[in-house]
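Below: the structure, in structure tokens.
A protein chain is absent from this complex, but the other protein chains hold their places.
Chains: A, B and C, in written order; residue numbering restarts at 1 for each.
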Amino acid sequence: MAVVSVIEAVREAIREEMRRDSNVFVLGEDVGQRGGVFLATQGLLEEFGGERVIDTPLAEAAIMGIALGAAYRGMRPIPEVQFSDFVWPAVNQLIGEAARVCYGTHGSLNVPMVVRIPYGGGIRGGLFHSQNVEAMFFHTPGLKVIAPATPFDAKGLLKSAIRDNNPVISLEHKKTYRLVRGEVPEDEYTLPIGKADIKRPGESITTVSYGLMLHYCLEAAEQVSQEGIDVEVVDLRTLKPLDKETVVESVKKTGRLLIVHEDNITGGVGAEVAAVAAAEAFEFLDAPIARLCGPDVPTMPFAETLESAYMPSTETVAVALRNLAAY
Amino acid sequence: MAVVSVIEAVREAIREEMRRDSNVFVLGEDVGQRGGVFLATQGLLEEFGGERVIDTPLAEAAIMGIALGAAYRGMRPIPEVQFSDFVWPAVNQLIGEAARVCYGTHGSLNVPMVVRIPYGGGIRGGLFHSQNVEAMFFHTPGLKVIAPATPFDAKGLLKSAIRDNNPVISLEHKKTYRLVRGEVPEDEYTLPIGKADIKRPGESITTVSYGLMLHYCLEAAEQVSQEGIDVEVVDLRTLKPLDKETVVESVKKTGRLLIVHEDNITGGVGAEVAAVAAAEAFEFLDAPIARLCGPDVPTMPFAETLESAYMPSTETVAVALRNLAAY
Amino acid sequence: MARPRSTPTKKPPTKRPAGAKPVQDSAAGLPGGLTTDDLVDYYKKMVMVRLVDERIWALNRQGKVPIAASCQGHEAAQLGSLLAAEKDGNCFLFPYYRDLAVKMSAGLTAEQVMLSFMGKEGEPYSNARQFPLQGADLPNKVIQISNVVAAGLTQSVGYALACTMLGDHTVVLVYFGDGASSQGETHEAMNFAGVHRLPVIFICENNGYAISVPQRRQMNLDDLASRAAGYGFPGFVVDGMDLVQCYEATHHAISHARQQGPVLLEMKVDRFMPHTTDDDDRRYRPKGEVEEARKRDPVVTMAEDLVHRGIITRKQVEEIAALALREVDAATDAADAASPPGASSLHEMVYVP
Partner (left out) sequence: MARPRSTPTKKPPTKRPAGAKPVQDSAAGLPGGLTTDDLVDYYKKMVMVRLVDERIWALNRQGKVPIAASCQGHEAAQLGSLLAAEKDGNCFLFPYYRDLAVKMSAGLTAEQVMLSFMGKEGEPYSNARQFPLQGADLPNKVIQISNVVAAGLTQSVGYALACTMLGDHTVVLVYFGDGASSQGETHEAMNFAGVHRLPVIFICENNGYAISVPQRRQMNLDDLASRAAGYGFPGFVVDGMDLVQCYEATHHAISHARQQGPVLLEMKVDRFMPHTTDDDDRRYRPKGEVEEARKRDPVVTMAEDLVHRGIITRKQVEEIAALALREVDAATDAADAASPPGASSLHEMVYVP
């Protein structure tokens, strides 16, 4: 098995699917000649030509609307939003339109498209290059949302997303792109959308997270294991549909739940995870449900001091785990 | 005290504030000559003239951006989004920009503006005239969100919102506009943003809701009271900042919590209310936290059968209350 | 156009894309490709649509149709362009909410239309999940996902892009109002189409109002058509009250689009009715404006024209109306008797497998 970075896994997934199916194409700002600002689409223009790797004008709503229209005609577009922070102009097409095409035509049309969105902070991006945007898509019926944390998951889920006949939002944490490396099989594989993955089994606390935070949770779990706290780390991987079963089963086993995400706490994905557990694992809970999330400030500021003050970290996760264990 | 409808209360609030402060002005599609499609701004053009009551071109992003820019110069704009369903093109200005102006300038600028958004279903509006859009704003630090259910609350909160120096989203449930009538004092008054209101005190179950659903909760509470179930009905009134104290105190008293909203269940405001209760009233809970919300379909369809199947109602609230009481 | 505007409007000229052939005079003095049979056929469609449109309004007042936007006054523009598209045979349509004449005449029966307006099971666009005739009618090559103004424009451009990628030579016609021209997405759609020279015809049905907002508050322009130059493609003003002119302009636009890329057609029309059944246009339309406009009612002028040319008789005009009325009556009864979709279908098709 080759060891690759997340960005390489993403690139490989796209390339393989474009080879497999000539209806798959990518479009977005700088995806062609430049190969994408994160180089996710590097080499694709050379291999597949300008018809299937389209450098668009700077207009996110158009990128999305055009992808949608192409999907109506049977294509499988992969539009890219250059940074999550720039997805807002496109939400009319995503939330208002794409998510409702199948429902609103009673199934006579559907939208096989994957919207790739690099997101998240910790890269000195400041208020407008760091945002977490998952809550909005998570709340929108008709969309699916994947948010892998490792190269293996990124490749397998993205390939499934491209083959899926529904609109899928692919959230790729920018900081994991080059930081996180891992093994990826040489052979073709896909991973099921909608299945969480227990990245570390444990008995005493369930931690639920996704994306960059997953790695901090794993590190923190390692730390506190030396203190006898045996943490089960659930990686949601897919946010929508949410794998309630895996979460609920884990909480039933451990009786304690810590939810960790980088996005603002109020109304984030973690709120739903907590609500599900409070409804479906109520009798098994031994402690209040805890959330360690981004605070309710717009997003990570630019200054390094402020950025670190915003971000949950291995250390703050470890503290939260200790507190929960001590309850 | 005069008995007025919600729409009359809204109109009075705007009129009074425009009289009080010459920097207050309204803008939006059809707000002038037509008086707004719901007649919320009827008569304002005649009283205040075309400079302060501006019929804009059909462009929601512009309406919002222009309101923002005017606010930078010291005005207090009240932009209207004709229907909540059409707010998506404007979210870049609302979520990306307005919410971050104060934070992103470290307080050297701020945005005293109130975005009025008629929302919600039960009016045969189908997929594109019925939406609940609160979850997105609820999740956005820097915004405030009010969602009154009665004429008294609508007037008092809207006046406070207009005087507030932060961007406030005013969610007005379309179905309450003419349906809900109530007493409103002749004398000037305002209501504090951020305070929930216990619309019905009770001992055995806490019900948390807002907007149209509040009325169904009150009716259902009345119904089950004859069966000895004594429901406390909390009207959030303000969604953001969420009045956690009132919710948590109520749950600590009753030990049971039912959350009711019309918006899709997953990732809705109710998820946060549940998460807060599961964290802060954990030891007082006698039953799993229950949510009765819109299902995860895009929104209420057009056909009457489907619309009623979507909407929570007095009957389904009553059933949920009985189930919770029986736990 | 007999509508008083801030700037006096001359009768809009019909212009022809550069390089297009001049009008071919057939026996009846008709533009190339058009026969008198076509005219009779489309006159019948127009009468049918008008009766359906009127009936729907009446049914709204009876509480049987929750909402409707009338196409009265827009019929010539809608049917003239549709006629060109149908004769071409390889066009795809992205109409908007006011395009009853397009949607119905593209292939629906009066009964299907009535089912849709009443929100009944079997309605062809969305099985009654959406506002009437909104969703998709693929057998008739029509898509309109939403009534969010201008949201369909970029989609139509994407559709054209895909057709180009697949090499199938389809031309896409996308319809929108003057109000829709102000939306950012309209700009983005035209710009993309211009850059990629896609086979799209942008048809603006300019009725001078966006609900209550008159054109002079919507744009600082007399003719929206002039905006096309900013995207590097041609734009033309067309008399939208004249079916033949609308046919001709669209016919030429289709061949231009297929060979050279986008065209913007601004069809000047009039809205005879309030914005929708929910609207009261007396709040904002000057007295007498609608009456004046109705003097060019396309249903009346087309009948006059056909009779005048000796293509049909006055008696046939009456028969056409009577026949249509019977069909509308029957359609209304059938739709009225039909049931809405069952509640359990609420959960279907949020996702496709």
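By definition in this document, a contact is a pair of C-beta atoms (placed from the backbone, for glycine too) under 8 Å apart; a residue touches a chain by one contact, two chains touch by 3 or more.
Since the model is a prediction, treat every value here as computed from it, not as a measurement.
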>> Checking the contacts here: which visible chains does the omitted one touch?
In response: A, B, C
> Looking at the whole complex, which of B:S130, B:N166, B:T246 or B:T305 touches the chain that is not displayed?
Replying inline: B:N166
> Among C:K103, C:K120 or C:R217, which residue is in touch with the absent chain?
Replying inline: C:R217
>> Which candidate, B:Q93, B:T176, B:N264 or B:T299, sits in contact with the chain we can't see?
In response: B:Q93
> Of B:G32, B:G125, B:G142 or B:G156, which residue touches the hidden chain?
Replying inline: B:G142
>> Suppose we count only contacts with the excluded chain; which residues of chain C make the list?
In response: 182-188, 191, 194-195, 197, 216-221, 226-227, 229-233
> What residues on chain A make contact with the chain left out of this view?
Replying inline: 29-30, 32-35, 37, 55-59, 61-62, 85-86, 88-89, 124, 126-129, 295-298, 301-306, 308-310
> Which parts of chain B are in contact with the chain that was left out?
Replying inline: 25, 51-52, 56-57, 59, 61-62, 64-75, 77, 89, 92-93, 96-97, 100-110, 141-142, 144, 165-166
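Quick note on the criterion: only the chains that are shown with their structure count from here on.
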>> Need the central chain here, defined by C-alpha centroid distance to the all-chain C-alpha centroid.
In response: B
> Between chain B and chain C, what is the separation of their C-alpha centroids in Å?
Replying inline: 37
>> Report the inter-centroid distance (CA atoms only) between chain A and chain B in whole Å.
In response: 30
> With chain centres defined as C-alpha means, what is the inter-centre distance between chain A and chain C in Å?
Replying inline: 42
> In chain B, what residues contact two or more other chains?
Replying inline: 61, 85, 88-89, 127-128, 296-298
> Touching two or more other chains, which residues of chain C qualify?
Replying inline: 126, 129-130, 134, 146, 148, 184-185, 350
